[in-house]
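Excluded from the complex is one protein chain; the other protein chains are retained at their positions.
Here is chain A:
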Amino acid sequence: MTAAESSPLTTHVLNTGDGVPAARMALSLHRLDSSMMIWNMLSVGTTNGDGRCSGLISRAAFTPGMYKLRFETGSYWESLGQNCFYPYVEVVFNINDPEQRFHLPLLMSRFSYSTYRGS
């Protein structure tokens, strides 16, 4: 995906326990198939050194619906030799107007996390 076609949906994972971006965290994006009531995986990725993951979805694929971003928090903390209260974090959200941009950060520590619609 070129810079001109950057994903309308972005994320940023921050390790608030250590005060650093959460690098090399696996994550995946899913969309709910409401007729079959199952989740379809759209993309899988790993955060870069800045805790970001480009190319989550193309504008063409970004249709209205219910989406889920799943972050493999348990594996991330395990790779740092620590345990985590949350085996994974799934953030489920509605996209009604896919013309907009959606930035969904995840701020997390071993025992807490928060997310919000940012910009």
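One rule holds in what follows: a contact is a pair of C-beta atoms (placed from the backbone, for glycine too) under 8 Å apart; a residue touches a chain by one contact, two chains touch by 3 or more; residues count from 1.
Simple rule for what comes next: contacts and distances are computed from a predicted model.
Asks: Just go with whichever of "UTP14C small subunit processome component", "BHLH domain-containing protein", "CST complex subunit TEN1" or "5-hydroxyisourate hydrolase" UniProt uses as the name of the absent chain.
Replies: Options "UTP14C small subunit processome component", "BHLH domain-containing protein", "CST complex subunit TEN1" or "5-hydroxyisourate hydrolase" narrow down to "5-hydroxyisourate hydrolase" for the missing chain.
Asks: I need the residue numbers on chain A that touch the omitted chain, in ascending order.
Replies: These residues of chain A touch the chain that is not shown: 66, 83-94, 107, 111-117.
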